[in-house]
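Only a single protein chain was left out; the remaining protein chains are all shown in position.
Naming follows writing order (A, B and C), and every chain is counted from residue 1.
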Amino acid sequence: MSSAHRSGTPFVTQVRVRYADTDAEGVVYYGSYLVYFEVARVELLRALGCPIGWARERRLVFPAVHADCHYRRPGRVDDLLDVRLWLGRLGRASFGFDYQVCRDGEVLADGSTRHAAVDVGSGRAVALPAWFTDLWRRAGQTVGGVA
Amino acid sequence: MSSAHRSGTPFVTQVRVRYADTDAEGVVYYGSYLVYFEVARVELLRALGCPIGWARERRLVFPAVHADCHYRRPGRVDDLLDVRLWLGRLGRASFGFDYQVCRDGEVLADGSTRHAAVDVGSGRAVALPAWFTDLWRRAGQTVGGVA
Amino acid sequence: MSSAHRSGTPFVTQVRVRYADTDAEGVVYYGSYLVYFEVARVELLRALGCPIGWARERRLVFPAVHADCHYRRPGRVDDLLDVRLWLGRLGRASFGFDYQVCRDGEVLADGSTRHAAVDVGSGRAVALPAWFTDLWRRAGQTVGGVA
Partner (left out) sequence: MSSAHRSGTPFVTQVRVRYADTDAEGVVYYGSYLVYFEVARVELLRALGCPIGWARERRLVFPAVHADCHYRRPGRVDDLLDVRLWLGRLGRASFGFDYQVCRDGEVLADGSTRHAAVDVGSGRAVALPAWFTDLWRRAGQTVGGVA
């Protein structure tokens, strides 16, 4: 949850706001923050050695089962944003992330997502394999988490 | 919150899933549900006599301050979806909606959004004017709500 | 090509402009017109008895090999648009459409797309099967075309 206590150093990815991300109110569309969350967690998993293709070869995808976002201040076209990511709770068959989207250190939005592990072939939820939980625990040595 | 008790008859809008809404996992992209929520609340406000242009002429826009979504089952391209909307809590300067996205009566996703009233000129949050709270209360006579 | 001579009655689909379709210039994002084109051709194929699922069961998808668009006037959020579609040239392994996007009879944008027939399994281009060319010719009895 976005009200959670974040501690430790986040993993940071930068995104530039595109016109395609904004809407006629002159601000970043509220759904675009979920795209920025996607970018950050894909980059985190890549940094951990688990890019999308690598997981798929192991028959795993990680669809969102939950997402939430609080909107604090409007983002604008061409803004260069930091997407900060913290590790959320690791479950038996799911895991979560916590995010802040910032411009010059100011929080525009924060939120969280939770993801299941799903077998590509059957489309069914499965327990996280040991290789994934190992990666996750290793990540926790450098990336902050949510208590 | 999506765990809220919904009661009464929802306002229902239909959307057809476009290829543009889906992603390479073969399912509706998780951010697209926020677009479907947008469609439903714009149509509800239109049905109440408050289309986007009408509100803007009165110098009001209603940006999201919060959104959340639980993903239950994957949506697919070309699905014809019912987006069900219930009225959430009406505050002094904000209001909320609760949503279910269904295919053939089966819930694919549910969630909620909360919106502030913002003055178009100043960009600042303002109290909801009487004409809006009147519309909202009238809506409550036919559209179900969240307790 | 969008400079082509359109003749006969177009197939017409309506779309409502969503905030998600617009950008920070206050107008419809230039890429969104390709989404409107998608909506129109999917509805035309459905009206012909060939919805997406039906084609996929016959192992066919129709990816775009070309698209172009001329932008005449800006679309705005909440506009109710007519997307007019004419049949383009039918080839051995591809077919095309021509489009106009209109608001109250005024053309906002026009363009065209061209599509190959691709086998779902192999991902390779194939000749259009007889059932498709039959559908197309039947369509030509009621839907206008491009000379």
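By our rule, a contact is a pair of C-beta atoms (placed from the backbone, for glycine too) under 8 Å apart; a residue touches a chain by one contact, two chains touch by 3 or more.
If you're wondering where the values come from, they're calculated on a predicted model, not measured in any experiment.
The missing chain, though absent from the display, is touched by one residue of B:Val27, B:Val118 or B:Ala139; that residue is B:Val27. For the chain missing from the display, the contacting residue among C:Val17, C:Leu48 or C:Cys69 is C:Cys69, taking the whole complex into account. Only one residue in the set C:Val12, C:Val61 or C:Val126 touches the chain that does not appear here, and it is C:Val61. Note on the undisplayed chain: of the listed residues C:Val35, C:Leu108, C:Leu128 or C:Val146, the one touching it is C:Val35. Residue positions on subunit A in contact with the hidden chain: 16, 18-20, 35, 38-39, 42, 51-53, 77-78, in rising order.
On the side of subunit B, touch with the chain left out of the figure occurs at residues 19-20, 22-27, 29, 31, 76-77. Against the chain not displayed here, subunit C makes contact via residues 25, 27, 30-32, 34-35, 38, 61, 63-71, 74, 113, 123.
Convention: only the chains that are shown with their structure count from here on.
Note on subunit B versus subunit C: their Cα superposition corresponds to a rotation of 180 degrees, in steps of 5.
Taking the mean Cα position of each chain as its centre, A sits at the greatest distance from subunit C. Here B is the chain whose Cα centre lies closest to the centre of all protein Cα atoms.
Once the centre of each chain is set as its mean CA position, subunit A and subunit B turn out to be 24 Å apart. The distance from the centre of subunit A to the centre of subunit C, each centre being the mean of the chain's C-alpha atoms, comes to 35 Å.
Within subunit B, contacts with two or more other chains are made by residues 35, 38.
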